[in-house]
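Removed from the display is one protein chain of the complex; every other protein chain stays in position.
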Amino acid sequence: MISEPLLELRDVHKAYDGRRVVDGISLTLGRGGFYCLLGPSGCGKTTTLRMVGGFENPESGEVRLNGRVVNGLRPYERNVSTVFQNYALFPHLTAQGNVEFGLRERRLKDCAAQALRALQMVELADKASRMPAQLSGGEKQRVALARSLVLQPELLLLDEPLAALDPKLRKQMRTELKRMQRQTGITFLFVTHDQEEALSMADQVAVMNAGKVEQFGTPEEVYLRPATRFVAEFLGLVNWFGPVGVRPENTVAARGGEGLAGTVEDAVFLGNCMHVTVRLFDGSTVISELPAQGALRAGDAVKVRWAPADEMRFP
Amino acid sequence: MRQWFLLPARLWTGLFFAIPLCIVLAYSFLTRGDYGGVELPWTTESYLRLADPVYLGILWRSVWVAAVSSLLCTLLGFPLALFIAKSGKRKVFYLQLVLLPFWTSFLIRTYAWIFLLRDTGLINTVLQALHLISKPLPLLYNDGAVLAGLVYNFLPFFVLPVFASLEKMDPALLEAAADLGATGWRALWRVTVPVSMPGIVAGTVLVFIPCLGSYLVPDLLGGGKTVMLGNLVQNQFTSARDWPFGAAASFALLGVCALLAALLLRNRQIRSVL
Partner (left out) sequence: MKLRLYATLALLFLHAPLLVLIVFSFNSGKFTAWEGFSLRWYAAAARDSQLIDGLWNSLLIAFASAALATLTGTLAAYGMWRKAAPVLSAGLYVSLITPEIVTGVSLLALFQWSFRFLHLQLGMHTVIAAHVAFSIAYVSIVVSARLRGYDRSQEEAAMDLGATEWRAFFRVTVPYLAPAIAAAALLALAVSFDDYVITSLVAGVDSETLPMVIYSMARKGVSPVVNAVSSCVVVIFGALVLVSERLQRR
């Protein structure tokens, strides 16, 4: 049994034209999980992924795979594979040809059969002879996945793979990616700027900001017990009461009882719930997420309160 | 690894383009040898000789011929480019039509004009057959023939960038102009021409540069009467065997061409239509 973690980043730095894109990242990933790098655009998440993939080299710090430093190793010298944001399918090869590409590079036997099996796994066996130009966005995505998974890498890197898909397909692919991860047992490292995507798919999320990891933990931890103000705000709406933050779903607005007094300014019906905007007497506004029935209306005088257990405090 | 990709081109362009130019540059500062060739000492004599009225005349003639060719290309090419830009789906077809003769042999295209213009050429034969003239008109071996040959050969150089800039023009501009009361000629003059100006400037210079250094057209169609810089260079390197002077003339010519091209490439709007 190998005791080393699968991937370890130790104080990794990378700058472009003097701008520090990755500014001292340390991160340890175990085997067989679904990990996510989450952050706003320009936070250095893609650069981090590219350093793991071997497309960029860190200026300082170490990237270790299975305990071995891989800084400076070329992409073809690492047992990791990347699904690119735009899929990067080879336009001159069929779906099958794309999946066979890496197998042929490794001079393996029965490439065709293996490729076909991989295409079956992504449910595209019937389109094996199509060219990429004849495939839809979702199908291209599956071919790109099959192309990487067929090589059975230890670590699969996914760079915003769902960004180019339409919203409905995106939701469907989330479940499917999750299924594939469990089925293959391969460790997935996924980059996204969409917090909903990260929270719904990942076993562990690393929230990044300005080249640093702000918090690394399970979705529940980062959402409910954010380590920093940035994490709290990036993962969802926060009502601020001085140094105390409370999520809208934990903020109760009601016609009577205890609490801070305010007036309902706006109530937006969202189907399964309502977002009620309340202006407090100090002039600030807070949002309360309430069940759809129970109808507060603009102009109503209300009291706003929350349970101390739901408070998020930051220094 | 990238260096290996660049190496063959670097070697070849260096050996058979850059070094030859450097040799000519060196020659231009040397003295003419007694039996052709070059000798020491170093001198700027050859460049000073370019200021001689005879050679200034050739320089002036080259500039004049190139300028008139560019002007004629503008007059002929702008409406053509406008027509192509407006012709919708058939654009590609018309563009090919413009380019097709351009890629067929330069020499043969020039020769075709000898066939048309000489005393027993097609034009004179037809005019005589129609009894419009009794003696053949002297159409060949003069400036007119040279201009015809140059415009004919280089017209595509003008049409392409103008087309590129017209193509980029937002059609709503003309609708806006019409809305503001400018239609027809006024819209053309006040909207279309100014908007496509980068293309017109680029096209004019792209015609001017090769015309200025042209050798074959004045040689074949000018019949030795219309001597331009290109012919001067050729003459000095072959029959006159005054290499330093030929070299100085080469660099004067190359200098003007490079300067014009550099000015052209400095403007971003113009660069975008090239």
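Each chain carries a letter (A and B) given by its place in the written order, and its residues are counted from 1.
The rule we apply is simple: contacts are C-beta pairs under 8 Å (C-beta built on N, C-alpha and C of every residue); 3 or more make two chains touch, one makes a residue touch a chain.
Remember, it's a predicted structure, so these values are computed and weren't measured experimentally.
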Practice item. Using the contact definition given at the top, list the shown chains touched by the missing chain. Key: A, B
**Study point:** Residue, one of A:Lys45, A:Lys127 or A:Arg147, that touches the chain absent here
**Key:** A:Arg147
Practice item. Using the definition of touch stated at the top, determine which of B:Leu21, B:Val54, B:Ile133 or B:Val193 touches the missing chain. Key: B:Leu21
Revision key, fill the gap. Touching the hidden chain, out of B:Leu100, B:Ile133, B:Leu173 or B:Val193, is B:Leu100
Check your understanding: In the complete complex, which positions of subunit A touch the hidden chain?
Key -> 53-55, 74-76, 80-82, 84-86, 88-92, 101-102, 105-106, 147-148, 151
Study note, to complete from the structure: For subunit B, residues touching the missing partner are 1-6, 8-10, 12-14, 16-21, 23-24, 27, 76-77, 79-80, 82-84, 86, 94, 96-101, 103-109, 111-116, 118, 120-122, 125, 129, 152, 155-156, 209-210, 212-216, 220, 229-230, 233-234, 237, 243, 246-247, 250, 253-254, 257-258, 261, 265
